[in-house]
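Missing here: one protein chain of the complex. Every other protein chain is in place.
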Amino acid sequence: MSINGPVTRRQALRAGALGVTGLYVAACGSSSTTQSGGASSAASSGSSAKASTAPVTLNWETWNDHYLTQQIAAVKKATGIAARPSLESDDSDGYLKVKQTGGQYDIVSTDALWAPKFFKDGLTEPFDIASIPVSSQLYSIAKEVPFWKAGGGYLVYPNGWSSVNIYYNPKFVSPAPTSWEVLTEPKYAGKVVAENQPTDLMAMAGLATGAKEPYGMTTAEISKAQQFLQAAKPAFLKLVSQNSDSVRALADGSAWMALENLGTDFRVKAAGGPTVKEATPKEGVVGWIDGEQMVKASSHKDRFTQFLNGMEQANWVAQNFLVNGRPLFNEKAYKILVNQGYKERADLLWYNQPDKALQMTLKGPSGNVQAYIDAFNSVFGA
Amino acid sequence: MALTPEATVGRAPAVTPRRAPLSRRLAPYAGFSPAVVLFGGFFLAPLALIVLYSFWEVINYNVVHNWTLDNYHYFFSTPTYVKTLWDTIWVAAVTTALTLLAAFPLAYWLARYVRPAIRRPLLVLIIVPFWTSYLLRVTSWTTILGQKGVLNRFLELIGVIHQPLSFLLYDRPAVIVVLIYLYFPFAALTLYASLERFDWMQMRAAMDLGAPPRAAITRVLLPQIRPGITVSVIFVFIPVLGEYLTPQLVGGTRGVMIGNLIVNFFQGAEYTRGAAISLLIAAMIVVLLVVFRKQLDVADTYGR
Partner (left out) sequence: MAGEAADHVAPHKHLARGALVAWAVFIYFFLFAPIILLVLFSFNANQYGTLPITGWTLHWYHAAFNDFQIQDALKTTLSVALEVTIIATVVGTAAAFPLVRANLPFRSGIRAALTLPIMLPGLLIGVSLLTFFTGVLHLTLSNQTVVIGQAVYVTPFVILVVASRLEGFDRSLERAAADLGANSYQRLRHVVLPLIGPAIFAGALFAFTLSLDEFVITLFLIGGGNTLPIYIYTQVKFGITPEVNALATLLIAASLTITAAAFVVPGALRRVRRGRRISARPATGA
């Protein structure tokens, strides 16, 4: 066998392999920018928000109750903007995802005091809310939230708000809970679900143990809160990622209590489940006001306002309320709901009292993020 | 001069051969170069990074190059974490044992009693579920085990229970059942491969010599298929150690495994803590692979 044989064959293989690798690396380098579904993102260079209907896909880091599937389809048809929602479990999850992915996301939803953090850390940009026509449908108080004003503009397009209460099935939970301590009762072991939001669960534990500022606890307060969570741990069946999961757990009976947003009772009923009631613990509850932020590194910022203008129309917001139950900041939608005969339900859920929203202990990043997460992790193991 | 062995042995070659140039000596290994780029750059380098990270710390979401053993110390000093680690090892051991117990009778039956003609389709049937998405196989169990799931309804229907069983889901038993389901094909096929090569006449010989069937199995069969059993154990135990999706979907708060903890740390930007635990698990796996490397080499992975 000739000695040249293996050499030239190997060389052929090597050349081919290296060539492909080279091509690949070149392709890889050039395409590590944002990805968009449409081809003509370059066409959206018009200064006016309404100018282009060129197809584009916006990546939207959000929660499941910020949109309805048919709503996204309709907006796509009208504006050419297709939204690709990606679900976050809590604010710090969303924050980290945006931080890690640069301009991959175009819009990120967040709560209350997280918005200033996003802005301070250079992740989002303020915008002129008055320039979005649909913003005239909002309650004015939603456009005046003091910590949402920054950089000469507004940080968040308001969506909705809620407190996080204890929803319970009176058939199994009696007497009605009056305090967070109910979570430590052995008879409810494995019967509670809550959303997997470490910072906020720590804050609730802080409320339960008398912390002055649930989102700014001292080391001693954190330790007490952690002990409370440790005592309450047996109660939790699972920590869910989205509120729809809690609804299902209550509906099919695997959970008797849920720490959830307003409107859960309606949703459980709609899912074919039993009647559940709402209880507000005497130590207080945390709450949130949320909305949509514009990601600074996004390459589709010019379509942001156009997208919101399509999504946040009152008729959609009204539908969203009927599905998800918690109050929203769109005043015109309230009127639609009243016209459709849902005044009682809307009032029951404080829809037309948005001022209540700002009176809650609002969600935000904790003073010492690591300490909160550590305390939470060391209780739940994961 | 005749080329007799005595004449040729010990004769120095006429010309001292020059060493072949480096490119020619390396040429046979050229096919490795793309693999070296891929695995060196995107597998080994990141793992090395993890090793480094495990000794640094995270301050305000950023990794800071302070050398410290704090991550490991933190892990071992938190009872919940250590418990999760032990729970994971326990789950892996139980899953492996049950999987092998379930797979062995099937493999035995296939190797011994089934005609070769229908053996092949039956073997293919074992592996067919494996060709579907792992995620789908796990999620399919949530509809079976839930409160209003298929299993509960069936049990209620036939009157065995009157209230749905709630422990079926979101607890450790659910995790173990689903894991057995996922890893069964590995164990079954590996055991089968081993049993197929066994000479069944030895069993008859043993029984002809007066051994009862059970003794024939334990003293003739099992020792000879021990390599196969070892490989099955490895193929189930090691992946289960690193399981993440199954406990996340069906484990609830009580079925947490170390994989969930690692993910939680990384998704919470606690990269260094996550790295420390990752390193622990990786080290355990590598140790097992090294200890059992001989058995793994014997396995028919490369067709020999």
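As written, the chain order gives the labels A and B, with residue 1 at the start of each chain.
To be clear about the criterion, contacts are C-beta pairs under 8 Å (C-beta built on N, C-alpha and C of every residue); 3 or more make two chains touch, one makes a residue touch a chain.
As the structure is a prediction and not an experimental result, all values here were calculated from the model.
Peer 1: Taking the whole complex into account, name the chains on display that the unshown chain touches.
Peer 2: Taken over the complete structure, the missing chain's partners among displayed chains are A, B.
Peer 1: Which candidate, B:Ala97, B:Val220 or B:Val263, sits in contact with the chain we can't see?
Peer 2: From the options B:Ala97, B:Val220 or B:Val263, the contact with the absent chain belongs to B:Val263.
Peer 1: From the list B:Leu106, B:Leu155 or B:Val220, which touches the chain that is not on show?
Peer 2: B:Leu106
Peer 1: May I ask you to list the residues on subunit A that touch the chain which is not drawn?
Peer 2: Contacting residues on subunit A, toward the hidden partner: 1-2, 4-10, 12-14, 16-17, 20-21, 24, 27-28, 31-35, 37, 57, 59, 61, 64, 69, 72-73, 76, 82, 84-87, 100-106, 240-242, 244-245, 248, 271-272.
Peer 1: Against the chain that's been left off, what residues of subunit B make contact? List them.
Peer 2: So the residues of subunit B touching the unseen chain are 28-35, 38-39, 42-43, 45-47, 49-50, 53, 63, 102, 105-106, 108-110, 113, 125-126, 128-129, 131-137, 139-144, 146, 148-150, 153, 181, 184-185, 200-201, 204, 213, 238-239, 241-245, 249, 259, 262-263, 266, 271, 274-275, 278, 281-282, 285, 289, 293, 296-297, 301-304.
The definition used in the following text is that only the chains that are shown with their structure count from here on.
Peer 1: Please tell me the distance, in whole Å, between the geometric centres of subunit A and subunit B computed from their C-alpha atoms.
Peer 2: 37
Peer 1: Considering the complex alone, what residue numbers of subunit B touch subunit A?
Peer 2: So the residues of subunit B in touch with subunit A come to 24, 27-31, 33-34, 37-38, 58, 60-61, 74, 78-81, 83-84, 146-148, 164, 166, 169-170, 251-254, 256-257, 260-261, 263-265, 267-270.
Peer 1: Quick check on the complex: what are the subunit A residues that touch subunit B?
Peer 2: Those in contact with subunit B are residues 6-7, 10-11, 13-14, 17-18, 20-21, 92-93, 96, 99, 190, 198, 233, 236-239, 252-254, 369-370, 373-374, 377-382.
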